[in-house]
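Have a look at the structure below before the remarks.
Here the complex is missing a single protein chain, while all its other protein chains stay put.
And then chain A:
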Amino acid sequence: MTGAAVHPGRAASQAQGRAASPMAGCAERPILRERGQREVFCGLTGIVWLHRKIQDAFFLVVGSRTCAHLMQSAAGVMIFAEPRFATAVMEERDLAGLADANEELDAAVSRLVERRPDIRMLFLVGSCPSEVIKLDLSRAAARLSERYAPDVRILNYSGSGIETTFTQGEDNCLAALVPQLPEAETTSPQLLVVGALADVVEDQFARLFSAMGIETVRFLPPRKARDLPPVGPSTRYLLAQPFLGETARCLEERGAGRIAAPFPLGAEGTTLWLKAAADAFGVDPMRFRSATAAAEARAKRALEPYRAELSGRSVFFFPDSQLEIPLARMLSRELGMALTEVGTPYLHRQHAAEELALLPEDVFLSEGQDVDRQLERARAERPDITVCGLGLANPLEAEGLTTKWSIELLFTPIQGYEQAGDLAGLFARPLDRKTRLKV
């Protein structure tokens, strides 16, 4: 209702270079924490890319009609091509105790397994209603695993909105996989890259690691459920995504150690990410340079034209995927964009420490959301580009703000050297479009 929600001094410091704000060290950055209406997806949405990534896995949401409707709406509004996900929609009789929900679930699973003999792994995915009625999916998974072992492994995790925001669904899914990983048999260090990446990106990284002499590199999640990477005290893991707090915790329980690094977005980010692994594995700096220099130079060349277009333009992030901070770092350092507010649904301070250290001093961080207040701040800022979800994009465009759908940042390969230009292109395109259109 009032303009007072705008962070004091923000608008003023906006125009002429960023005035140093009275902020403490990077780790102690002030952050606005908000509680209010959150305009975000729940963790079920992660199934949209996870079911494509793990090619012999099936995701069965145990939920309501709303869950099924979300899945088809979020999935690009009905892709309708052989999805390896489905919803077991709870009905009145399941809730009224007329039907034993567990029996119903077993029946649904047995129908599914019969019809999809190609499935090797089945995730029972908890939803808001299944959690509120306290349907114990871990017990169901254990019970069903016994029945279908060894053909189908049955796991469970929560993708509910009461537990997870958007990408945290992937975090919970990977965390559910960790206890299933075989014990690493060697004591020689092995690298585990964690977080779903496009297959093409994964292959690029595998080649780069191999070129620098790191031979045993595995990826989590694997492309095949049968191909689970081993883990143990000799495992060093490198997060490819910033939203994997729970997965990291589970990996550490298995003895694995985290390699702290920024995330592989942009030329600089990718180099720092690879370098962190190289250092952890004692790769000779010369060899690291020779393995990465050509690709890094290529990435920088690809970014050059975008830098000309984007430099000095301001960007505002609504919270969505937890990718906001690495993206803001990349846009500000590699493309010269001016950061206004960077909102994130949740900030994992430890995993984001390297990123935060690279952000400009005066960036305004916010965590959580009160969407109406945040909209007021965005309107007051009038950024050149606003990164937001699908529910907000068209209304903001109608108000004259240029927007970038944040969901595209998850459905597009953006990590690594060869994708740095594509990533910049995603931000340049809306502005390019605005200059082209005479209507």
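Quick notes on this one:
The definition used in the following text is that a residue touches a chain if its C-beta (ideal position, glycine included) is under 8 Å from a C-beta of that chain, and two chains touch if they have at least 3 such contacts; residues count from 1.
In the analysis below, contacts and distances are computed from a predicted model.
Matching "Ferritin-like domain-containing protein", "Light-independent protochlorophyllide reductase subunit B", "Amino acid ABC transporter permease" or "Glutaredoxin" against the UniProt entry of the left-out chain gives the name "Light-independent protochlorophyllide reductase subunit B". Residue-wise, the contact with the chain that is not shown comes from A:Leu70, picked out of A:Ile54, A:Leu70 or A:Leu238. Across A:Cys42, A:Leu122 or A:Ala352, the single residue that touches the chain missing here is A:Cys42.
The missing chain, though absent from the display, is touched by one residue of A:Ile54, A:Leu105 or A:Leu197; that residue is A:Leu105.
Residues of chain A that touch the chain left out of the display are 1, 36-45, 62, 64-66, 68-74, 77-78, 80-92, 94-95, 99, 101, 104-105, 107-108, 111-112, 115-116, 128-129, 131-133, 160-163, 165, 372, 389-395, 397-398.
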